[in-house]
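The structure appears right after this line, and notes come after that.
The full complex has more chains than appear here; those shown keep their coordinates.
Every chain is named by a letter (A and B) in the order it is written, and numbering of its residues begins at 1.
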């Protein structure tokens, strides 16, 4: 089944509307193209609702917030809710500043998101768990990632994915644990942001949000491993990674990489 | 003669002022550097006119419009008109939202552009032909691309380039058809945007706008083919493509790739 999601993306070429940060916009667009989705970036308040109406998923990423971003994201999010369009929220560095915490809180109050994808420090911030994060890095804390995913999913009534050495995905009932991935991903900017966009593409073709998110994450981790085997360093890793994402429909990802952990 | 345009660019290193979108700014700058032009990106209303005055071409790309962009583009465009500096307009995704249509209409009302470069869906929107575009993709419609190029060129009194499986360029009198290119180009974000910037570089050194645009497009398509022969996937295609653009002065592009089609 999971395999089919990647084929469906290539077949349907879902339009993924990204309101994202300026650091990763190019990499996110190329990553979406690599899996066969069709990226569009638009963040003017005048057009975001209209763009969302024609899109198959909306990705909200707060990596480089501007003063306008909050209004823009809420308007796009509400348009998506109205249209039944799935939404992924990526709360980049939400623990770093009170501005980011406030914006994310207001987005989550006004918009029903389908999935949230972040590192442990970001998800911990969302549910008020103390965490020694710094900037946009994950950091360390006293709560297990699987617990963070479960609690956040319950709190916000959506799927929550916590990425790290092991990835955890929860819908508030079960927690799925995904093994794999590579340390190289932490050496390339925007690998988390692109993953959130890829979750959006999977949600665009698969209504079961837990299944869509787990598929996105296991395929992504697997692509990272293939790429890291070929990469000499952080310079060429993204190149091999995009090539691996492009080949996702041709691989059967071993199912023993995913386990129900609760 | 066409060959000479690439040599002239390398010799003159024309300054190309880009008011472009945040997704492709880096790729556009590197592509312009690859052919020997000198890119500059500046979009603050306070400085665009002054920047345009010292530039050899201006490229207006509406990929990620902001509330300020319209005023900025019009001011830069009027400065370019005053200075006799050629202008390329890239109406990215103009069919996707009414905001984009309105902004492009107002730009075209206040600024005389030298060339417009878009896909079939975008050019169809400009001349009011029904088109099933979606987001920033080309889509399908009931009008031949060669007709779109011709009609749009007549309407706006400038050169119009329609990119697709075959590229069409018209000055309102003749239509030139350019064969070649590669499907890989559709898998890398910003290949259309960079092409518009390359058209700008050709216009900077060649006054005949039809010749400049045809040269840009045939050299670009040829570079794409060379790159696709070497690329393993969409990840490394842009790398080979920039290398191929860098070599453009050393190739003789077969003339049978270009034909007058009207």
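Rule of thumb we're sticking to: a contact is a pair of C-beta atoms (placed from the backbone, for glycine too) under 8 Å apart; a residue touches a chain by one contact, two chains touch by 3 or more.
Everything numeric here is computed off the predicted structure, so don't read it as measured data.
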| item | value |
| --- | --- |
| Total copies in the full complex, given that 2 are placed here | 3 |
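Following the convention adopted for this analysis, only the chains that are shown with their structure count from here on.
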| item | value |
| --- | --- |
| Inter-chain centre distance, chain A versus chain B - centres from mean C-alpha coordinates, in Å | 32 |
| Residues on chain B engaged by chain A in the complex (per definition of touch) | 21-24, 26-27, 63-67, 69, 93, 96-100, 134-137, 186-190, 232-236, 238-239 |
| Of chain A, residues touching chain B in the complex | 13, 15, 17, 22, 25-26, 29-30, 33-34, 38-47, 50-51, 54-55, 68, 238-244, 246-247 |
